[in-house]
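Pasting a structure below so you can have a look.
Apart from one protein chain that is not included, each protein chain of the complex appears where it belongs.
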Amino acid sequence: MNLMQYMLAQQAIEETFWRKAPGQGLILWVVIGLALGTGLCFLLSTVPTNLRKKVIFTFTFLAGLPYVLAFLWPRPISADFTNDVPRNTGEQIGFFINQAVEPVGTLTNILGGFLLGVGIFSLVRVHSIRIKRKQENWGYSLVLLSSFAIMTVVGFWDWRLRAFVDQTGALNVRDNWQPVNYAQDLLFEGIYQQMDSAMFSMIAFFILSAAYRAFRIRSVEATVMMASALILMLNLMGALTYAWGEGINNLVVQTGNPFLMNFKLNVFADWLRSTMQIPAIRAIDFGVGLGALAMGLRLWLGLEKGGVTA
Amino acid sequence: MTIWEKMQKVDRRILYAILVVCVCVGLFFPTTIPTDPDPSSKSFYAEVMKLEKGSTVIIQTDWTNSTRGESMGHFENLMRLMMHGDHKFVFYSAADPAAPQVARTVLARIVAERKGQGLREYKVGEDYIDLGFFPNAEATNTTMGSNLRSVWANRKSKTPTGGEVDVWQTPVLKDVKNIGDVDMMIVVTASASIDVAIQRLAQKVPITAMVTGVTGPGVLPFYQSGQVKGLAIGLKGVYDVEYMMVNGINDVEVEGKKVVEWDKVGKVDRVNEGTTFSRGRAYYGTLHVALVLLILAVVMGNVAMFASRRRKGDAV
Partner (left out) sequence: MFNWLQGEQYLDTAPVGIFVTLLVVVFILVNISRAKKGSEGLFIRRISGLNAIDDAIGRATEMGRPVLMVPGIGALDAISVQAVNIFAQVTKSAAQFSTPVRLCCGNAAVYAFAQEVIRDVYSQQGMGDRFTPETVQYISEQQFAFAAGVSGIIHREKVAATFLLGAFYAESLIFAETSNAIGAIQVAGSTQVTQTPFFIAACDYVLIGDEFYAASAYLTREPVLVGSLVGQDWAKILVASTVLFGTVFQSVELTGMTTEHRAGNAMVSVAESSNGERTEERKKKTDTMTNRLFNPFIPEELTKIEREKKETAPATEGEGE
């Protein structure tokens, strides 16, 4: 399989108003697309500052429109938008809108891909300057850039072998591995994944020192917070919850007062969670959701004065 | 500087060293600790065990290596429960491209373990399907709700003989037309990906979840409202499920005592085959040690603060 066949295999087969399969003229279309895109970028960079906002607003509004319409227009029930025939005009419009959502999403992904290049450019530039000028800690920058280069080369080489050279799937078995496959395994599984886990587990240490410092009885609120945290922590300890519960059980048998059952650790912790914690979380979630809705609306309608014109 | 003032400003590296030592020691001594499982874990276990033998289940697995301490235990328990009930399942991820591979590794280990124990071997393409990764959780879950067939169209599954077959022709999905035909959806996650699944699918299929300790509180409102039928949270959730696999719920022991009691359901069976106590049991003791240490740190911090305050008060 060569790169051309690979790209053909990746492209979608279903055609809609928003998406045409270019078939055999793929390379030509890619070249046309690239030329158009570059031309558009060049054109946009020459737009005067006062027009810039209008251009941004137009693009934002058009990109957001399919999502808003898809939410508001009745969505045809159990429809396969690419293979089904709409039953009436209402459904026709519904199909049209829902088919539009995917290309917009794809466009965002493509833009994201190009922006990743911009990000990597920033990273490489900052660290190359540091190495060139021998600034403080330039050694770290050297490590970063060399790791970046090695990972990219080995990763790409490994992928090329697996996707194009190895036709029979022999590389899925470790015995058939070539040195580059071992290198990729060492770098990804052996180093990267383990460092990822190590970073995550460091949170345990930070929780300990944060708890040591933060849970101080300085005020009434702090005391309430500490007491509830303590109950929830104790409840996580099964041995303690069990022993405490057994004690309460005995007490209930002795006194004949079932009200005491409320003082079981897990019952109390459950009460704290469902009566205090959950409603608070719900209230915060409502606030955050409304905030996001308002922000999204302002961005979509071009009401937000911040951003580029701040 | 008095000892109390010194304690108030103790070097964090000393705290870290104590934590490392205590946690490592705990890992060498797995112990069975009696516990009373959380109500949310109980409903999770009851919901899964109530599924009829041979049910069809969708598993969304959104965790990777970084949270394996909790999520791997959850996923192992889930695999054992699925295989115990002879359920057919599909698994995929909508959050992380690395997630399916991590799940695949665990699944292979559990299959080998059960084969070694003389139990029926689960086969790809017959008993389960590996669907891989779907980018964009929002779009994936929405389309799953409206048209399951289109979202998994063109996906292939391996067969036990080494070939490939369209997933819709496998025994697992043959009779499934839409999401309503699935008996349960189970989300194993370490992130907010479950929110999307609840928003898009909770009205169409019963959802249960196994989440990390940090994600837990965020999902609890959905458990309370009934949108999530059962919820195992964090390491405690892993141990709770294992504990119920051993003891059942409202199941009378040999000595005539119910180890796990819950008035919300009748008797829920124990799992009487294969491994039951496993990763949860191995880590649960360590959780106790870490929590005791945390509580001690909080208490010491406060004692030191009060003592040094009092001394300052005396001096004035």
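For clarity, chains are labelled A and B in written order, and residue numbers in each chain start from 1.
Everything below uses one rule, namely that a contact is a pair of C-beta atoms (placed from the backbone, for glycine too) under 8 Å apart; a residue touches a chain by one contact, two chains touch by 3 or more.
Keep in mind that this is a model prediction, so the values were computed, not measured.
A.B. asks: Would you list the chains present here that the left-out chain is in contact with?
C.D. replies: Looking at the entire complex, the absent chain's contacts are A, B.
A.B. asks: May I ask which residue of B:Arg109, B:Lys174, B:Lys264 or B:Arg310 touches the chain that does not appear here?
C.D. replies: B:Lys174
A.B. asks: For subunit A, which residues touch the unseen chain?
C.D. replies: These residues touch the chain not displayed: 13-15, 71-80, 82-91, 94, 111-112, 115-120, 122-123, 125-126, 129, 136-137, 140, 195-196, 199-200, 202-203, 206-207, 209-211, 213-215, 281, 283-288, 290-299, 303-310.
A.B. asks: Write the list of subunit B residues that the hidden chain touches.
C.D. replies: 12, 66, 145-146, 149, 153-154, 166-169, 173-174, 178, 180, 191-192, 203, 214-215, 217-218
Note that only the chains that are shown with their structure count from here on.
A.B. asks: Can you give the whole-Å distance between the Cα centres of subunit A and subunit B?
C.D. replies: From the centre of subunit A to the centre of subunit B is 21 Å.
A.B. asks: Name, in rising order, each residue of subunit B that touches subunit A in their complex.
C.D. replies: 10, 12, 15-16, 19, 23, 33-36, 38-39, 64-69, 135-136, 139, 146-147, 149-150, 178, 217-218, 220-221, 224, 234, 236, 239, 243, 284, 287-288, 290-295, 297-298, 300-302, 305-306
A.B. asks: Show me the residue ranges of subunit A that touch subunit B in the complex, using the header's touch definition.
C.D. replies: Touch list, subunit A to subunit B: 75, 77-83, 101-102, 105, 109, 193, 196-197, 199-201, 204-205, 207-209, 211-213, 215-217, 226, 230, 233-234, 236-239, 241-242, 245, 264, 266, 270, 273-274, 277-278, 281-282, 285.
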